[in-house]
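Shown here: the complex without one of its protein chains, the others still in place.
Residue numbering begins at 1 within each chain, and the chains themselves are lettered A and B in the order written.
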Amino acid sequence: MHSKQDKRPTLLWIQGVTCNGNTHSFLNLPNIDQLLSKFRLLNHPSLAGEYSFEDMLTCKFQCDILIFEGTYDPLMKRGGVLLSKIVQHYAQTAGNIIGLGSCASFGGMFKASAPERNSGLIFNEEKEYGPLLKYKAKVINISGCPAHPEWISYTLSMIAAGKRVQVDELHRPIELFSTLAHHGCTRNEYFEWKVDTKAFGEKEGCLFYQQGCRAPMTHASCNKILWNEVSSKTRVGTPCFGCTEPNFPRQNLFSTKTNMSIPVDVPLGVSKRSYLTLTGIAKTFHVKRLEGKLIDYKKTD
Amino acid sequence: MARITKEEKRGGIISAALKLFSQKGFYITTIPDIAQKVGMSVGNFYNYFASKELLAKELLMYIAEYLGKRIREINEKDISTEEKIYEIVSMYFTMADEKPEMIQYFLRVYLSNREVFGEGCEGMICVSPFVTEMMIFFEEGVAVNDLHNQDFFSAFGLFMGYLGGMVFLFGEKILPEPLEWYKTSISQNIYNALKTR
Partner (left out) sequence: MTIKKLIEQIEGEANIYFDMKDGVVDFATVSFPHFRGLESILKGKHIMDALVITPRVCGICGHAHLMATVGAIEDAYKNAGEEVLLNEKIQNIREFTLIMEIIQNHFKWIYLTIIPSLAKLSQSQEIQTPLKGAFGASIASKALATFAGQWPHSSYMVPGGVTADPTNMEILKAGSYVDELISFFEKEALGISLDKFLNLESCKEFNTLEGDIRELEKALAQEEMNKKGFSHDRFLVLGEHNYTTPSKLKQTRAFSVDAKYVEDVSTYSPKEKSYAKNAQYKNEYYETGPLSRMMAIGFPIVKNMHRRFKDSAYSRVMARVFELAYLLKHSKSLLQSISIDELSYVKTSDINNLTAIGRGVVEAPRGPLIHEIDIKDGIIQKYKIITPTQFNIGSSQKSSLTPAQKAMTGLTQEEALFVFRTFDVCSVCTTH
């Protein structure tokens, strides 16, 4: 499949405890063929690679880029081989390691399968911990449940182009994770004037006050780089669950935790006192335009 | 003789107006009454406040900020919610005792003449510093598991309505004992009503 002159970087995609969500998210990438043409794909959970999975398990190969999807379980075996052995082998010589999805980044959903031992590659929730701590400098976490295909594309393209991917303290690419999921939400006006959504299934209203929306506390660019190029959770009235953050999945995801009606968590970086002052004032003004339905389909004239 | 600054004069108007409004009520008190009390001409008064309504609004904000500041000091103390309740009650009663015009203004003018505070004072805008601090107090009380998690206004009404009622009884000279005397039992009642179940 490749000649000796093939100088493209080699890419290996390995899974731990996973649902394959990142794999399927990746397959939605519109320019997937162009992206893949930049690499030699050694093995992948659903696309044909140069080698079989059993070949990879012999640990006789090396890869330039290691993508790890899923929660890391030190006792898990893949094809009869300890995952720890596979991961350590390929991580040692890989130039870049990508923790793909929130499971690989922080433990995520399947940390709960064996909470006492499962973790991400270099973080257990927000605490530094994991099998690849000694290679920490090489690790880029693309969190998200699943990770957005464009985020994967961005990271791989940057690596292929030899450009440095600047990361935050949780090793996530800053260009993707410096803003909040709130940025670009089409319900922002309702947030500004503190108009709650009345129920599910409404175009109107903000989901932050009742329905547990985490967008103002969540680093992610999914309201800017849309899902499947068309939409996002909040755009279809589903609250953000904060799936890119180390504490995902939290509990009671569809309700806003309040103490005496006051939200326990307020927008990131805003003091509670300032938030409450602003909220009290904003709530005072009744913006009629924001209180009713935007469209009345039953209207006949 | 030291020159009286504009700011000091403004302060003078505020304290004179507070007293007059809280004793005589908003409508009976006139601008000439206030001007006379601070010893200035009516014309000069208008250099400070354009109307009686604006002055009334200013007074309200002055009280809310004063109360907010006191409660914030209490909120920032490293004490239990039960102790904070006691401190808030004490502060409020002390204020009612020493600066009765503040609380009286709140009860007699703000709550009884809502029409005066229409534009620019909608909802809680003019009392925001005070209400915000009460929100912080309640939120933290629940966060540390001292208070029962419930609707804000149910709790706020219980707390402030109770204190307002007592000060009203005190002002009407109905209370057989000085306000000071009720501090402990009232604090305990509030705490018992709001604490974790």
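Miscellaneous remarks
The rule we apply is simple: contacts are C-beta pairs under 8 Å (C-beta built on N, C-alpha and C of every residue); 3 or more make two chains touch, one makes a residue touch a chain.
Quantities reported herein were computed from a predicted structural model and do not represent experimental measurements.
Partner chains of the missing chain, restricted to those shown and counted over the full complex, are A. Taking the complete complex into account, A:W227 is the one of A:Y129, A:W193, A:W227 or A:Y275 that touches the chain left out. Note on the undisplayed chain: of the listed residues A:L12, A:L42, A:A104 or A:C145, the one touching it is A:C145.
Touching the chain that is not shown, out of A:Q62, A:S153, A:T238 or A:T284: A:T238 (per the contact rule at the top). Not every partner is drawn; the one left out touches subunit A at residues 15, 17-25, 27-30, 32-33, 36, 45-48, 52-54, 76-80, 109-110, 112-113, 145-146, 199-203, 222, 227-238, 241, 243, 249, 251-255, 295, 297-298.
The rule we apply is simple: only the chains that are shown with their structure count from here on.
The mean-CA centres of subunit A and subunit B are about 49 angstrom from one another, to the nearest whole unit. Subunit B meets subunit A in the complex at residues 122-125, 128-129, 131-133, 135-136, 138-143, 147, 149-153, 155.
Subunit A makes touch with subunit B in their complex at residues 258-262, 264, 272-273, 276-277, 280-281, 283-285.
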